[in-house]
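For this depiction, one protein chain was excluded, whereas all remaining protein chains were kept in their positions.
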Amino acid sequence: MPFPGETKAGECETPVDVMEGTDVIPQYYDDVPLEDDYLIQVPELTMLEDAMHGEAEPEVVAEYKLRRAGRRIDADVLIVGGGISGMQAALDIADKGYRVVLLDKTSTIGGNMVKLDKTFPTNDCSICTSAPKMVEVSRHPNIRLMTYTEIQSLEGETGNFTAHVFRKSKYVDPEKCTGCDDCVPVCPVEVVSGFEEGLSRRKAIYIEFPQAVPIVYTIDYENCVGCGSCERVCEPGAISFLEKSEDIEVHVGSVIVATGYELFEPLEMRKEYGYGKYPNVITAMQFERLLSSFGPTEGKVKRPSDGQRPKSVAWIQCVGSRSKQLGFPYCSRVCCMYATKEAAIAKEADPDIDVSIFYMDLRAYGKDFQQYYDKAKDAGVEYIRARPSSVFENDDGSISIRYMDTHTREVKDRTVDLLVLSTAIIPSKENARLAGVLGIGVDESGFFETGSIMEDPIQSSRPGVFLAGCDQGPKDIPDSVAMASGAAAKAMAAIVDREKAEPAPLPVERQVTGETPRVGVFVCHCGKNIHGFLDTEAVAAYARDLPYVDFATDVMFACSEDTIKSIRDKVREEGLNRVIVAACSPVTHGGLFQDTLVEAGLNKYLFEFANIRQHCSWVHSGNRSTATAKARDLVRMAVHKSALLEPLTQEEVSVTPAVLIVGGGLAGMRTALALAEMHVRSYVVEKEPELGGILRRLHTLFPLDLEADQVIGPLADRVWNNEYIEVLTSSTLDEVDGFIGNFEARISTPLGERTIPFGTAVIASGFDEIDLTGRYGYGSSDRVMTQTELEERLKAGDLPPVRSVVMINCAGAMEPERPWCCRVGCGVSIKNARLLKERNPGADVHILYRDIRMFGKDEEEYFTDVIENKRVKIVRYGLDRAPEVSVDGDGNVMVRVHDEIYGDDLEIPADLVVLTAQTEGSVSVDRLMEMFKIPSGPGRFLIEAHAKIRPLDFATDGVYFCGSAHYPKNLADTIAQAEGAASRAAIPIMKGRLVLEGITASVDKETCVGCGLCVAACPYVAIDLQDGKAVVNNALCKGCGLCSATCRSGAIQQRGFNDNQILSMIKGALHEVV
Amino acid sequence: MPDASAKEAQVRDIARRWLASGEVRYVIGYAAGRGNVARAAFVRRAGDADRLIWNPTCVNNLTLFLREEMLRKLAKGEKPDPRPIGIVVKPCDSKTVVELVKEHIVDPARVRVIGLTCEGVCDPKKLVGTEVGPHAVTADTIADKCTVCRLHNPLMADEVVGDEVPETVEDDYSDVAEIEAMSPEERWAYWERQLSRCVRCYGCREVCPLCYCAECVFDREKPYRWNERTVQLPENLWYHAVRAMHLAGRCIDCGECERVCPMDIPIRKLNRYLEKKAKERYGVEAGRSAEDAPTFGSCDVDDPEEFIW
Amino acid sequence: MANTIRKDRIAQLVSRLTDYDVYGPVEEDGVFLYRRVTGPPPPGFTNSRVPPKSIFFPQTETMMEFEKDGTGHRFVGAREPERAARKILLLGGRPCDVRAATFLDRLFTWDYIDPYYVDKRERATVISFTCTGPMPNEQCFCPSMDGSPSGTEGADMLWTDLGDSYYVEALTPKGEAILSAGGDAFGKAGKKDAGAAKEVKAAADERITRRFDREGVAAALECLFDDPYWDTVSEPCLGCGICTLLCPTCHCFDINDVVRKGEGRRERTWDTCQAAYYSLHASGHNPRPGKKHRQRNRLYHKFLYIDRNLGIVGCVGCGRCIANCPVNIDIIEVAEGTKTCAEARREGAGADAKGAA
Partner (left out) sequence: MAENDSWEPKIIGFLCNWCSYTGADLAGTSRLQYPHNIRVIKVMCSGRVNPQFILKAFQEGADGVLVSGCHPGDCHYIKGNYHARRKLTLLHDLMDYMGIDPGRFQVSWVSASEGHKFAEVVTRFTEQVKALGPQTKFTGGEA
């Protein structure tokens, strides 16, 4: 029931935009202001009555009323799902200056990625790479984060959608909760933890994991008994049974759906694999939790049955996937690699452990995957090619696996202490409902349907609604992230003409240079969290006597609104020019206090944090006096440093509004078109006379059997005719100068030399087949050709009928010199085998292969179809016995191969041998590397800034890439990447100005001798030698300080962390004031 | 030694030729010194070329003066003179030139190198008390650095003087191994004694061709004094440890620092230890090629890290 | 009425000097240095690398102690460093170094009486040893600087090596005090001993080959201040400061406040005019910016300014700076060179004058 005078959703005449209208500090945006009781549900009412014994009621209610605002939110894009995909899409849009509403149905963002321990193939720590993204999302002024929220309906159309979302109450006031965890021990209710995959239990009040964002505890009302224990111990009074769930109306122009995946519950295969029956059979995700250092076993692998360290572990692959019977005919795409990763990590942690993987085809198709797999084999991971038929439990809890040896055809048993099932990535069970709500389609497996997998992999079946990440099909993290950026680009089309979010105006900064330091110190009690374990008052009193300290006090909660205000006041009243807060941690609260300084008119770099909670009171809670002494030291160190702090300026540079795209293949063209949709101008530089890249040479394309010309022709026309795109064919780049925002290129075109200024660049230089001359009979007979050559012949229609065709896959691949997998070869060979078979029904077609790597959705199905229905013969060969091709004097071609599975030596006379050749990045990459200061790795494939979370960026700012220049790719992945790269490249341009890092390096010209050591050390190529002196480009410097640590004479210093500041902290740490 | 004097004549000829043609501004070479060590000569006129000498007293590394010229600030009103500087180097010294080129201090276009082949020179300290004169290089007189020198033919020379000498010994770092073999207490006792003696004249730094910082950290006053002027063990230890780190992977073992040290401190033993370690661990060698990456400006994914937890 | 002492009795003598801290030369890693000793100097001792001035004027010396916080923000209090009360005995000074001490005596009591130096000097008794064995060597030129290898200036005793024993001459009451403290450690010297000692001294004089005629150097310096001569002279100089730090008469120091572990000391440390920072002003201006200015200063100071101010010459002819200079700069050559150069300039000027006329 609405309060009198209150309007209901939809009736609101003058919508109040809380993002602009209220006094809420942006980083605390998680939950929109509270609403009246019109949606209160019964359990809440009961709890409410229980909890409120009348006393505080009027004030509490009054307080909530004050903070109440409209229940309509106007934004630009709605993103459903806050996994890595949703977060990436949100950041990409928000960074362009548009407003995003991001919702997640759980109480935190992060999705499945945060559950993983490490990530293949770089073994990056998963939480370490996602946590900064999560924080970035929560602090972004243009992102409104709503956790514990689900979408109820979506009406309208592109440019004008209205969504109703339902935000469940957490019963904890996000602005008061300090994340201290005091409530958890007192909660009497324990439930199984979903986050921990059932491996441990949590309380009814909980956070999912320590790094959850927002760090706000949640009462799960289904399990809460309403005892009020937590409320009694919560010092800041954050528990509020009064807080209500609410329905919010969200108005946006586009929608991105990034709801991710679920995992196949192997209960269905209980009979075969014993999951749910035997305690020591677990899923791979459970194994990830066992490996995770913040998991239930703190990273030590233990068997569920008895907590013992397993001495042997086996993985069974494709549990649920590649199975028509279960309804998941596709390949889950990541399982081979995650099993490899899990086994290798287990082996690394305990060299005595036996690890084995039962697999069908090892799909190491991605960049560095094959090398990762090779390394795991070297490290002692055993790969057994077999599909186990059943498993059973022994008395000691160990598990025996029964399987047929593919070579000997014998039935064997292997007994292991722990069995891990690599379960399929499956669509969420609620996808059907969700699809209904969103008005989009699902495919036969239950994933969301795309416009066209080969032409528009990001578009859902409803205009204006786009897909990102695993909800469209299984993917690894970088592919999810790339697709998310792509979705961000697509979502821009409908909103690009809207006005951007205006950043709040800031007070004028007070000039403090030259003033004597006047330091203010605020020592936080954090309720009992600090004060309970050390004497905060004594610390504050001590601080008062330290040099340069003009003001010091202890406060109950430093982050509470009243303290923030008092900090602002003190800065003004006392003329403070440095502020120190001694409290929890700069990681969670540093930004808040820096913002406070800015609001008080001080440069944000004049703030210093003394970490006396996470680093002191909590870890020394057993000894009050040492904890107090340490806190004093920490404050003293902070004072020493702060006296030397200097205001830093974050320079701004303007950005030339154009993108240079190198390469006019599929990737380059799709990038240009995606940019054009965002109204961003681009130049496509193509060295060949025509656009289209390798596709121009191809005949048809798997898995949809489209004609390449049908794909590329219309695309090229659209590119040529687009007003935002200028195409320069037969043109080459001669020189590139400048840096992000302000590059300039000299380009030779058929019409003479052109100089083109641009703000960012996308490298889409593609790939080529390697030269196989002299190998596999290539070059010695015109009956031996590569797949591309075959395609050309097919396209030209001049291939004579054939009777026996042999395709040799992995020609030149997976060898020591070129260890990678060419990723598209399997698909190409299967497609062409089928084509030849169709044209020559009587012919024998053999594919000699090493692994069939038809990964992901659609491809596996395509493969099964060809093998089952087209009678193409496949022969598996081993690396040690590569097929041999011989040509006799009469030009007859014979292929000899050892069949690894059946053990036979085959001799196949062939009238056509097709080599699926290894691929390599374009030769032009060598020059591009120099010009753009970008790196490339083995095979001249470009190296991304971060293999997992920055898959389209270079470490060098302002330069991005996509397509097969990075690694061979199929069309869908190329397009997703191209659109993603467009999004990345558009960010600086749509921002218009770049605010540069304040913590950068600076060179003292007098002391620098120009030895160039810093130039060599800088990972961002931010330093140049000019006239024998180092010169730092602030636009490129990221403030890591490597240069400072490397320069012998200290001529180059890292601002904010200069030698003097660090040395004063060293002294401060070691010397008491006497 | 007839060979030496023949080489000496050749050096003079080349210098004379270069000076006469005006292709070099001046030639840095050796001249007879007092006692048993040659002196640096700065020959500006073809007519003075005969001041140059070459004999086993030419132990010093003249590249120091080359980098000094390269880093010299032009005097007020002085016009930059584009002509290169000529310099006489031994093979070991030529490594310095390489290292200085690598470190962008010497522009290869601004130097012309007369490189001598060499099988060793004398250690002046081993000659103290003997008659002054051209000494023979014998097992008793040879400079320590020459006994482990692996380079007998100059790198990067414009003109080579002397016939190619076959490269001999592999350096086994036995001097370093001697110390490594000691117990930690003995090692400390050894270095404590040696470093307590240092008077911090900074001769070792001043003579080092690779200590060319415009302001050395040990002279730094502002905004912070890294090391006190105090000449006592803590400061001396700090000086030597830091300097060793600054030379790590750069020192080309010309031995100048040890030669000039008035307190006979075995500085090479410090530098050579890190040289050995840098080679063992990272495969880096100073002065090998100007194209090599600097030891501390580069890194490798597979660098060893056995002591790290 | 001189005495003798058998070399094997010296340890006994030292043990009897219970209220003295005894310093003498010892060999450490091939270098002679002054350290606390209990016995006679080792055979074959040459000039120490660091002169014994370090006993009265240590390289680093605490002048005052104070309490401050770690960054020096707050001054809490100061106190005098504890001073030793014990007597000092220098057992084995070289005549040149000991003579140099008289130079420092003048210097440290000239316009201001330096309490740190004077205190130690007053507590000290100095025994000089006539140069024998490897000394004098090819670097020595003390006679040219008015000294002698058996010189007694500044010494309280002079001992001359006679093989198994020393010929002992007490020169001052302080020296006498040693004699009486030593008691029967000393023996009476006979005529033969006196004769032998005389021979040893004469032989030492003989061995000095290096000669330096400093006549005219001061005058030459007077007219060479801005001469390009200094460019040539200093061209190879490194500015390391070995020459000055090791010189027995050099006496410049630098005062610094050093705070470590919360305890502060005001220290003075030897400085060298050869270092660029020596004359660097806080403003950044350096009146002696180049090597040539600094080399020039060394010569002017030793042969002109000190002479002008105190009537003494700043060199005693120990030869350390010559022996230890890394680049072979030889103070005699440079000083002699000034004369030739001044001569040439005068002639040149004469010629010019003639030409003009």
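Just a few scattered comments:
Chains here go by letter, A, B and C, matching the order in which they are written, and residues are numbered from 1 within each.
Basically, contacts are C-beta pairs under 8 Å (C-beta built on N, C-alpha and C of every residue); 3 or more make two chains touch, one makes a residue touch a chain.
In this text the structure is predicted, and so the values were computed from the model without any measurement.
Across the entire complex, contacts from the unshown chain go to A, B, C.
Touch with the chain omitted from the figure is made, among A:R333, A:K630 or A:R823, by A:K630.
When the missing chain is restored to the complex, the residue among A:W618, A:F739, A:Y877 or A:Y960 that touches it is A:W618. The residue from A:I73, A:I109 or A:I127 that touches the chain not shown here is A:I127. If you put the missing chain back, the residues of chain A touching it would be 122-125, 127-129, 131-132, 179, 181, 210-211, 292-294, 298-299, 585-588, 611, 613-616, 618-623, 626-627, 629-630, 633-634, 637, 945, 955, 999, 1017, 1019-1020, 1038-1042, 1044-1046, 1054, 1057, 1059, 1062-1063, 1065-1067, 1069-1071. Counting the whole complex, the residues of chain C in touch with the unshown chain are 260-261.
In the full complex, chain B makes contact with the omitted chain through residues 179-180, 182, 184-192, 217, 226-227, 232-235, 237-238, 241-242, 244-245, 248-249, 270, 273-274, 277-278, 281-282, 295-296, 299-301, 303-305, 307-309.
Everything below uses one rule, namely that only the chains that are shown with their structure count from here on.
Look at where the CA atoms of chain A average out and do the same for chain B: the two points lie 51 Å apart. Rounded to whole angstrom units, the spacing between the C-alpha centres of chain B and chain C is 31. Shown for chain A are the residues in touch with two or more other chains, namely 1064.
Across the interface of their complex, chain B is touched by residues 1006-1017, 1025, 1028, 1046, 1048-1051, 1059-1060, 1063-1064 of chain A.
Contact residues of chain C toward chain B in the complex are 28-31, 33, 49-50, 59-60, 134, 137-138, 235-236, 238-242, 245-246, 254, 256, 258, 260, 267, 269-272, 275-277, 322-324, 326-328, 330, 333. Taken together, the chain B residues at the contact with chain A in this complex read 71, 103-105, 212-217, 220, 223-224, 226, 246, 293-294, 296-298.
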